[in-house]
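Of the protein chains in this complex, all but one are displayed in their positions.
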Amino acid sequence: MHKVAIVGASGYTGVELLRILAGHPEVEITGVTSRQHAGKNVADIFPFLQSCLNFTFEDADPRELAQRSDVIFTAVPHLAAMQLVPALLDAGSRVVDLSADFRLRKCEVYEEWYQSEHTATELLQEAVYGLPELFRDQIASARLIANPGCYPTSAALALAPLLEASQIDQQTIIIDSKSGVSGAGRTVRVDTLYCEVSEGFKAYGLPRHRHTPEIEQTLSSLAESTIKISFTPHLLPVSRGILSTCYAKLIRDIDLSGLLQLYREYYAEDVFVRVLPEGRLPDVNQVRGSNYCNIGLSLDPRTGRVIVLAALDNLVKGAAGQAVQNMNLLLGLNEGMGLLMPPVFP
Amino acid sequence: MHKVAIVGASGYTGVELLRILAGHPEVEITGVTSRQHAGKNVADIFPFLQSCLNFTFEDADPRELAQRSDVIFTAVPHLAAMQLVPALLDAGSRVVDLSADFRLRKCEVYEEWYQSEHTATELLQEAVYGLPELFRDQIASARLIANPGCYPTSAALALAPLLEASQIDQQTIIIDSKSGVSGAGRTVRVDTLYCEVSEGFKAYGLPRHRHTPEIEQTLSSLAESTIKISFTPHLLPVSRGILSTCYAKLIRDIDLSGLLQLYREYYAEDVFVRVLPEGRLPDVNQVRGSNYCNIGLSLDPRTGRVIVLAALDNLVKGAAGQAVQNMNLLLGLNEGMGLLMPPVFP
Amino acid sequence: MHKVAIVGASGYTGVELLRILAGHPEVEITGVTSRQHAGKNVADIFPFLQSCLNFTFEDADPRELAQRSDVIFTAVPHLAAMQLVPALLDAGSRVVDLSADFRLRKCEVYEEWYQSEHTATELLQEAVYGLPELFRDQIASARLIANPGCYPTSAALALAPLLEASQIDQQTIIIDSKSGVSGAGRTVRVDTLYCEVSEGFKAYGLPRHRHTPEIEQTLSSLAESTIKISFTPHLLPVSRGILSTCYAKLIRDIDLSGLLQLYREYYAEDVFVRVLPEGRLPDVNQVRGSNYCNIGLSLDPRTGRVIVLAALDNLVKGAAGQAVQNMNLLLGLNEGMGLLMPPVFP
Partner (left out) sequence: MHKVAIVGASGYTGVELLRILAGHPEVEITGVTSRQHAGKNVADIFPFLQSCLNFTFEDADPRELAQRSDVIFTAVPHLAAMQLVPALLDAGSRVVDLSADFRLRKCEVYEEWYQSEHTATELLQEAVYGLPELFRDQIASARLIANPGCYPTSAALALAPLLEASQIDQQTIIIDSKSGVSGAGRTVRVDTLYCEVSEGFKAYGLPRHRHTPEIEQTLSSLAESTIKISFTPHLLPVSRGILSTCYAKLIRDIDLSGLLQLYREYYAEDVFVRVLPEGRLPDVNQVRGSNYCNIGLSLDPRTGRVIVLAALDNLVKGAAGQAVQNMNLLLGLNEGMGLLMPPVFP
């Protein structure tokens, strides 16, 4: 059994890691930390886990935690992660960091979009962006995985085949994304109260949401040129789920069945990407609770635009599930181990 | 008191007309028809109206109904409307038709998108498109109002100021819209069952939703040139509300405050369009139950795109409320009469 | 025009007062206070009211506010109300208090259930419990109205006819209530975050929710004997609405149609109580946004129990609407003035 620990397990992402790891056949959880809840049992804070897991939240020393762990998941806010990760690596653990701190390769981009100084810049080049479908080869041997953001995962999976095949005009990419509320975390805020969200829908964070440079970095890397996108996040009245509707102008003569064939080939080895058949479009309720990303396409000959829609569960493929997928690769396990549960519908 | 009747009052749009007209100080309802529910009291089918209204659904002869009505609202499906409306007009009533049958000016466009023959083509030129903020002058004297679709209302109000001021590249317009479930009506379908919609979100009707030519007709008329758009409707897990997120490339040098000023001036006389202050974006829960359309803007200098967001209640400003606004104009009443109730929040 | 002010208008109840009063034809709002939001425009905090109302939140001196108001609504937390109300009365205003501070007639009951000292006990006898359907005569001439709690309103209206007609065994009353989330207010708490409430349902506050003695006081007063009840509140995943399911053993021989007749007669003059016909049961979505309370009955001859179900909108008939109904009575206006809007469905 491989030993894993979670630092910062008291938010929705952290507890989703616990849910997934509870069913993983080849890992043992050796530590679960939460400064806020230290000393309490996991089930006191998350009663749904009663009798599934029996852990006490600790406020452990990172170095000591690293010594009893092969892989540590850090599910703490950005800025906190960059303080913590170097010590964990030094102590010999490998790290899957779910914050934004190691996702952007360039320090100046981080500092511009996050309006904060980066204090662990030496790790920015070493960190591997943990999107297995695109960067699988680099992940297995990494010490530090920067687990992608939820929106960027959906956008990158939606657009990668088109960019690598040079099918679209890179200046015309628009990503209109809609996310469930759990993406905003469990911290109390008026905006995420039930009465504010239910029967509501709005865009937010315009025009400079922090996932923009992360998406651009991945797309640019795939296209091998600098890409700027329009990215508009919206808040959906659902707990889990992201749908990204991506638009671009086609620059070659290809029909819908050709595009679908391109996607099926591109993702032929990727168990978690489900390219939908022609005429079917993704719905976030078809991936809930699972690590799948559903992709559907439409092509409008009137305008010459392709529309790619990608749906995933922001807490699973958009966070904790992808982190476990990365962990599997780090540990040399089958990539899908512990992650193949079907979605929960309805 | 002016006399009004509703034909086809058993769907969500029809009953919303009843709700609004129940509070209108200068009209009297003289007939409410429903083939399906004929002989039953309105409150038997819609218990929320018990003691608010006391009507029996009729299956009245159109000609006879027209004789006791100054204005008739037809809230029947497309194809049914084109059968009915000529007789109502002949009998001397004025008509606000909430179906799609008289919205498109060109018969061939209707027949292409609705895949049906149009049997009342002589009325297509006469019908006035009932979007008061854009075509107020033509409405007052019309015999037949084609009440706009819900999506087209949001898109047209969002983009009109930009098009009339020639601020955007007309080839770059993308309208990403999200609608609540009541837009799909009260007819039973698996797709609109609670369990299929709740905690779900998807696009549908791609790439040829029937509101596309209606939007294009209005935008083209404003721009005085032929415009083709990409239009993507999505199904939101809310009962009421549409948010349209509209993208276009700016072609002139203007900043956000200039754009907002343009919108405020354009809609200065329009009580139902609320241009939001800089930094605030519309939410469908801020217009629920009301006839308001909230408009917010964002501008991204990185990409040169403007993003206009418009929110309305699809059953009010997107259907029944706008129909009453048109009726007020037809009858020479104050445009906002009976329609100034604030939204219901939360 | 009568002059009214609202103290503490920044919660859901306060802003619902604003929504309702905005449409009231015979009152003028002369002040809106909020310590938290003082200096901000109402629409900055509640954008849904943009262009409906134009007020700046004040942090006014109570005495000064009272001088410019005929009636003041106090929508502040309990304990704060008892500090404030004496000064408002002294300054000559009449007060409708929406807190719990003046609802319980006996100081010792208040202190037991609220675990706090009552500092305005001299007003407990003077305050009139503002449930117009039961205590209309005392309201008109009162200086201080204790506006009832949302649960107690539903329970009292559900059971009053049975108790006054001595139809039930008073020892067998069980009230199983379910409330929407807005009842918990707009203060941030983990429990009322969207992700905690959506797709959830639970009881809370057992076995000693503070509305218990308030319900018992009203029922005891109607029955002219001391009644103890079981009261179980639950949290519903809806924004607005309470349904109370009330059980009691019948002690007389009466059938369902006899019971319904009793209810119809009891509430014959009460425009806001809608007794549903046999076979129809209340749904909270049939009263949303309105001041109606819908009541339905069932009788089970197998067990000898009657079940009375009462539905209302907790923010309207359960709070702000009832407060305006009380205000109308205080001011000698028609009881339903400004309150007859139909529910918003769907």
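Note that the chains are named A, B and C in the order they appear, and that numbering of residues resets to 1 at the start of each chain.
In the analysis below, a residue touches a chain if its C-beta (ideal position, glycine included) is under 8 Å from a C-beta of that chain, and two chains touch if they have at least 3 such contacts.
Please read all numbers here as calculations on a predicted model, not as lab measurements.
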{"item": "Candidates A:R63, A:R208 or A:R280 - the one touching the absent chain", "value": "A:R280"}
{"item": "Missing-chain contacts mapped onto subunit B", "value": "12, 181-182, 186, 188-190, 192-199, 237-239"}
{"item": "Contact set of subunit A toward the excluded chain (per top definition)", "value": "12, 15, 19, 22-23, 46-53, 182, 198-199, 239-240, 271, 274, 276, 280, 283, 285-290, 292, 294, 340-346"}
{"item": "Positions on subunit C where the hidden chain makes contact", "value": "172, 174, 176, 178, 195-196, 198-204, 206-208, 228-230, 232, 234, 236-241, 243, 245, 247, 281-286, 288, 298-300, 302-303, 305, 307, 309, 311, 346"}
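We take it that only the chains that are shown with their structure count from here on.
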{"item": "Centroid spacing, where centroids are CA-atom means, of subunit A and subunit B in whole angstrom", "value": "39"}
{"item": "Centre-to-centre distance between subunit C and subunit A (centres being mean Cα positions), rounded to whole Å", "value": "45"}
{"item": "Residues of subunit A touching at least two other chains", "value": "195-196, 198-199, 237-239"}
